[in-house]
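As you look at this complex, bear in mind that one protein chain is not there, while each of the others sits in place.
Chain lettering (A and B) follows the sequence in which the chains are written, and residue indices restart at 1 in each chain.
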Amino acid sequence: MYRTTEIVNQEEGQPLEDGDMIINVGPQHPATHGVLHLVITLNGETIKKVEPHLGYIHRSIEKMCESLSYRQFIYVTSRMDYLSAHINNHACALCVEKGLEVEIPPRAQVIRVLMDELTRIASHELWWGAMAMDLGAFTPFFYAFRERESINDIMEETCGARLTMNYNVPGGVMHDLHPNFQKRVKDFIQLYKKKIHEYDEMVTGNIIFQNRMKNVGVLSAADAISYGCTGPTARGSGVSCDVRKHFPYEIYNQISFDEVLETQGDSYARYLVRIKEMQQSIRIIEQLIDNIPEGDFLTKTKAVLKLPKGEFYSQVETARGELGVYIVSEGGSTPYRIKFRSPGFSNLSVLDHIARGSKIGDLVAMMGTLDLVIPDIDR
Amino acid sequence: MTQEELKIKITEILPEATIEEGGDWPSFDLPAEKWLTAAETLRQQASLQMDFLFCLTCIDWKTHLTMVYHLRSTTSQQNIVIKIKLDTAKPEIESVAHIWRTAEFHEREVYEMFGVNFLHHPDLRLLILPDGWEGKNPLRKDFEDPVNMIKL
Partner (left out) sequence: MWSFSNIADSIHNGLSQTFNPTVTVILEMVIAGLAVIGLFAMLGLVLVIMERKVSAWMQIRLGPNRVGPKGMLQSFADTLKLLVKEGLTPNGADKFLFNLAPFIAMIVAMLLMAPIAFAKDFQLWDLNIGVLYVSAISSIMVISILMAGWASNNKYSLMGAMRSGAQIVSYELSAGLSILSIVILTGSLKVSTIIQSQADGWWIFKGHIPAIIAFIIFIIAVTAETNRAPFDLAEAESELTAGFHTEYSGMKFALFFLAEYVNVFIVCAIGTILFLGGWMPFHIGHWEGFNHVMDYIPSSIWFFGKTFFLIFIIMWFRWTFPRLRIDQLLNLEWKYLLPISMINVLVITAMAILKWHF
């Protein structure tokens, strides 16, 4: 712990002010949920500066993708934001399809959206449990996992994997749905509706929790845009930025759902956005589950995919915000350059701005509500 | 405002920008030395208000580097792409971290991955690579790592 501190001090060449001390949160620390490394300058309990050091889990996925074919690279992207693996795959598949100019069949579109929303709920469930655990309440974690498990079971039955599903392929989805799918999803919705009140009773309405959350890590709308925040982080500040609404992909323009907006911009607003977003996802699933069109689930594509020369950008709304996939093609069977605009990276950059002047306990609340997934930041 | 109108408008405001065809969104080439003033205009011009820099990256074309800025206006939901060619030997460009704060982290990433030097960047240090990294920039095309890179 001390060694790294010295390095940091030398690097910056800034002597610490009297009474200040540097604390390393991470790379092994219970609050960071991974290998994020924050160097925090503290004065007593008050934070003066937060400085993220990244790279502990950087696998250079962008470089790896340059030597993988357009079918192969999709699987690697499951390992970015592993909690919304399906949505990552979705963004890549969309981008390749845009380049190939293939239309995907309606059944595949509905399947993709259904799985997207299930993934979003699962991701928010995990966030809810982990965030409550950061704040010192252990029990919600297990309650969150109870519902999340049933989603994972549906995933497993559909495509064989529970977390990194790799269900999307260019042109549609890999397999057709399991015959049980509709029943299982309906069972899940029933279970979820029966249990959702427990979430509010246990966490949302708790006075300690509200005190820890309200007016903590306030992010103004202008700052949210300037720092490039997207997803629930920006929507908690009242910035309308839902890709599903503004740049609809697949069948999102045919579904009715609300973009959840809160205006306070504090941790509690971000919390409420995610809680309400889960309900919107349920609403989307309810609309689609009985209306899965019959037909193909996959368009026939060539064995070796080759994108024409040019640039292709597609964006989707993951559980954490806007994920952009930028493919530069030279006409070959592998991308010339690929860039993932990951939501976590931009959301992390705002942490220093909102954490200054607050207590070290608040930092945990802020990190919790920014919903940082480290492999997504490091890629 | 359609994309065609946007294209015309931007060429009026930024006479040095040349339109590049292709892609989903209006795309413009700019010379590197005009970038800072152009960025300020794009951000502040009331009819444009490109306030959201949602993607900042670089492409190594072997002969030159290209900086790619994806900009969006959160009011009109219009996207534009700005491309700036840089010299491979001495890539230098003005930082826009004070205009779009998100650029600070993205520029640091490009700095270490491509070796682009961002002038007047508030805190241009390694972000992802380990401290004391000496060697080539990993995302350049001439980067070889015999241990960790597997050729297919």
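Please note the rule applied: a contact is a pair of C-beta atoms (placed from the backbone, for glycine too) under 8 Å apart; a residue touches a chain by one contact, two chains touch by 3 or more.
From a predicted model like this one, the values you see are computed outputs, not experimental measurements.
Peer 1: In the intact complex, which of the depicted chains does the undisplayed chain touch?
Peer 2: Visible chains that the missing one touches: A.
Peer 1: Which is it among A:45, A:200, A:258 or A:330 that touches the chain not included here?
Peer 2: A:45
Peer 1: Of the residues listed, A:30, A:160, A:332 or A:357, which one is in contact with the missing chain?
Peer 2: Answer from the full complex: A:30 touches the omitted chain.
Peer 1: Any idea which of A:308, A:331 or A:361 touches the chain not displayed?
Peer 2: The single option touching the absent chain is A:361.
Peer 1: In the whole complex, what residues of chain A lie against the chain that is missing from view?
Peer 2: These residues touch the chain not displayed: 1-2, 21, 23, 29-31, 45, 132-139, 141-143, 146, 202-203, 206, 208-209, 211-212, 359-364.
As a convention for this text, only the chains that are shown with their structure count from here on.
Peer 1: Roughly how many whole angstrom separate the Cα centroids of chain A and chain B?
Peer 2: Their C-alpha centroids are separated by 24 Å.
Peer 1: What part of chain A is in contact with chain B in the complex they form?
Peer 2: Touching chain B from chain A are residues 7, 11, 52-55, 58, 60, 62-63, 67-68, 98, 223, 225-228, 230, 239-241, 246-247, 310-313, 315, 322, 324, 326, 328, 336-337, 339, 341, 345-346, 348-350, 353, 378.
Peer 1: Flag every residue of chain B that touches chain A in the complex, lowest number first.
Peer 2: Against chain A, chain B makes touches at 22-25, 27, 51-55, 57, 59-60, 68, 70, 74, 77, 100-102, 104-106, 109, 125, 127-131, 138-139, 143, 149-152.
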